[in-house]
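A single protein chain has been omitted from the complex, and every remaining protein chain is retained in its original position.
First chain written, first letter: the chains are A and B, and each begins at residue 1.
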Amino acid sequence: MFYREAGQFKTSYSEYLQAFPLREDKIGMAIWLALAVFYVPFFGLPGLEYTFALNAIMIPVAIFTITALGLNILVGYTGQISLGTGAFMGVGAYACYKLTTYFPDVNIIVIILASGFVSAAVGALFGLPSLRIKGFYLVVATLAAQFFLEWCFIRVEWLYNYNPSGAIEVPQREIFGIVVTGASAEPATRYLVCLGILILLTIVAGNLVRGRIGRSWMMIRDMDIAAELIGVRPLRAKLSAFAVSSYYCGVSGALMVFLWLGAAEVESFDVNHSFLYLFMVIFGGLGSITGSYMGAAFIWTFPILLKELGKRLFDIDPIIMENVSLVAIGILIVFILIKEPHGLARLWQLGKQKLRIWPFAH
Amino acid sequence: MGNLLYSIFGDPFAQMWQMPDFFIQVIWEGFVSGILYALIALGFVLIFKASGIFNFAQGIMVVFSGLTLVGLHELGVPAFIALIITLAVMYALAFVIERLVLRNLVNQPDIILFMATIGITNILIGGGQWMFGGETKTMITSELLIPTGSSVWEPGGGLVIFQHIDIAAAVIAALLIVSLALFFSKTKVGRALRAVADDHQASLSVGISLNQIWVITWFAAGIVALVAGIMWGARSDVSFSLQIIALKALPVLVLGGFTSVPGAIVGGLIIGIGEKLFEIYWGPLFGSGVEGWFAYVIALVFLLFRPQGLFGDKIIERV
Partner (left out) sequence: MKDQVEGYVTNDGRRIGGIIMEMKNITLRFGGVVAIQNVSFDIREGEIRAIIGPNGAGKSSMLNVINGFYHPQEGEVWFRGKKRPSMKPYEIAEQGIARTFQNIALFKGMTTVENVMTGRQLMLKKNFFWQLLRVGPALEEEVKHRRRCEEIIDFLEIQPIRNTPVGSLPYGLQKRVELARALAMEPKLLLLDEPMAGMNVEEKEDMSRFILDVNDQYGTTIALIEHDMSVVMDLADRVVVLDYGKQLADGTPDVVQKDQAVIDAYLGVEH
C-alpha cells in the first residue's frame, strides 16, 4: 500500500522516459539526497565517531561510487571486462597533480574535472585492442595497461615532480577561501565536494545510458554482430565506452588522492585495487547505476564494519577481522553469483516489486 | 638517433656475443621460470579444457598449497606425511568447489563463472592468511629430497652456474607433463576427461559423470599447483605476492592457447626466456622493472594478430 503506481498516469513520452517516473521513487531520492547533503556533513553516521564516519566511510564511498559508475559503464553496459581500473585512476591522479603544479591558481575542481580527460584519452588508447580482442582475452590487454602504467608511475619521475620518495604530496588548495585540499581541509568540505561531483557525474551517466550512446553500448554487449548490422560502428561504441569509463576513473583517482588520502604512492593504483572495483560492480549489479552505488557502499563498508564489530563485541585483533572479511566477501560474491547474478540492484528491484503489491502476496 | 637505434638493434646482440656464458646463464634462468609459468598455466588449461571455466584461483591455489605444506611441517609433521595431507587438502578443496560452486552455476555464462573463481580466490587468500599468517615462509627443500647447491660449468673460460634446484624443477615439471599426457591418452579417466573437454552433452549421454570429472580435474589442477608451489617456493620463498606472479600465466595462455597442453609449455618457455632476455639486454634502455609488463605487452601484440594463440582453436563467428 505504500508503493503504488496506480493513479500515476503519464500523458507524454517525455514524462514516461524520466529517470524516476514514479512519485514514490522521487520522494525516496529526495530523502536520500537530503540525508546526504544536510545530515551527514554535520552529524556523520549514527553510532560512529564523526571524523571516522566521514574520513573512513563516506568520503571513500562517494569516491568509489564514481569509480564503480565508470567501471560499470565499461563492464556492465558495454560488456568489456577490464582489470586496469586502478591504473586509470592513477592516470587521473597524476594528471591532476601535474596540472595543478603548472596552474596552481586554477580552481582545483576544474583541474580535477580536466584531469579526467587525460585519463579518458589513455583509456581510449588502451581500449583500441578491444576492436580485435573479445571476452577473456581483453582481460590480458587491460592487465597490460595496468602493469605498464604502474611501471610508468614509478619510472617517469616527472610525474611526481622528481620527489625522492616517489610519492605525490597534495598541495593546499582553496576555493572562495575555504581549504579544500591539503592537511587543513575539513572532512565536511572534502565530503561535500566529492558528493557534488558524484551527483553531477551520476546525472550525466544516467543521461548517457538512457540515450542513443548507452543503447549502442548495450547493443555491443548483447550481440555485437547484430549491433553492427543495425548500423552501430563498433569502433565508436567501444572507444566511447572506454573513454567515458576512464574519465570517471580518472576523476575518482584525482579525488582519491587530493580529497581523501592527501598523498599517494603507486600501491594505491595496483592490480589488487582493480579487483576491488570489479567486486563492487559485480556485487552491486552489472549494468545498473543504482547497483554501482550499492556495490561501492557495501564492498567498502562491510570490512570496516566487520572490524568494528569484532573489536567492540569480541575484542578481536583487526588483522584477523581483515582476513575474515576477505573470506566473507569471497563467499558473498560466490553466493550472489549463484543466487542473483544481477547483483544487489536486482534484489532491490525485486524488493520494490514485492512492496508494490504489499500486503498482498502476488 | 643513431645511438638509439644502435642501443636497440646492435648493442644487446653485441653483448650476447661477447659474453656467451652470461647469455647462456640468462637463457637458463629464463628457461626455468618459463617451466614454472608453464606449470601454472597447465593448471588453467586442465580446468578450462574440462569445464570451460577460466579458473582465476589457480594462482592462489599455488600459494595455498605451498603454504599448507610448509604450515603443516612447521607444526611438526614429517615432510612426506605433510605432502600427503596437503594432497588430501587439495582434493577436499576440489570436492567442495565442485559441490558448492560449480554445480550451482552450471548453465551460467562464462563471465559469471570467471567471477566466481575470483570470489574463490578471495576466500583462499583470506583463509590462507588467517590460518598461516601473512609473512613469507621458506619452502622445505631437503626434507622433500629436493637438492640444493649448484653445479658450475666453465665453457671456454666463462662461468655458468646451474642451481640444482632449478634442474630439479625442470626435471620434475617434465615428468609431471609427461605423466599427465600419458594419463590423458592411456587411462579410462583420462579419456573421459578428453570427452568432457570436447562436448558436455555428448559425454553425459555416454554415461560420464560430469561432476566426478570436474572433481578430478580440479584435483589434478591442485596437484599441478602444489608442484608449482613447491618449486617456486623453493627458489624464492612462499608469499602471497606469488599470486600476482601467477597472473603471468595469462600471457602464457594467450600465446599457447587456452586449451592446449603443449601450448602452455611452449608459451611458458617463450614468455620466460623472452622476459629475461628483454630485462637483461634491453632493460637498461627503459629502466628496471620491465619484467612486470613485458609478458602482457607481448601477449597483447600477439592477440592483435592471432587471437587464438599458437595452438588454440580458431574462433569462428557465425550469424
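Quick notes
By definition in this document, a residue touches a chain if its C-beta (ideal position, glycine included) is under 8 Å from a C-beta of that chain, and two chains touch if they have at least 3 such contacts.
What you are looking at is a predicted structure, and each value in this text was computed from that prediction instead of being measured.
If you put the hidden chain back, the residue from A:P104, A:G211 or A:G351 that touches it is A:G211.
Interface note: of A:A34, A:V156, A:A183 or A:I230, the residue touching the hidden chain in the full complex is A:I230.
Screening A:I197, A:M219, A:V251 or A:V266 for touch with the missing chain picks out A:M219.
Taking the whole complex into account, subunit A touches the unshown chain at residues 12-14, 17, 204, 207-208, 210-213, 215-216, 218-219, 221-223, 225-234, 240, 287.
The rule is short, and it goes like this: only the chains that are shown with their structure count from here on.
With centres defined as mean CA coordinates, subunit B is found 33 Å away from subunit A. Touching subunit B in their complex are the following residues of subunit A: 81, 129, 132-133, 135-137, 139-141, 143-144, 147-148, 150-151, 154-155, 225, 271, 275, 278-279, 282, 319-320, 323-334, 337-338, 341.
Across the interface of their complex, subunit A is touched by residues 54, 100-101, 104-105, 108, 110-112, 114-116, 118-127, 129-130, 134, 244, 247, 250-251, 254, 258, 286-287, 289-290, 292-293, 296-297, 299-300, 303-304, 307, 317, 319 of subunit B.
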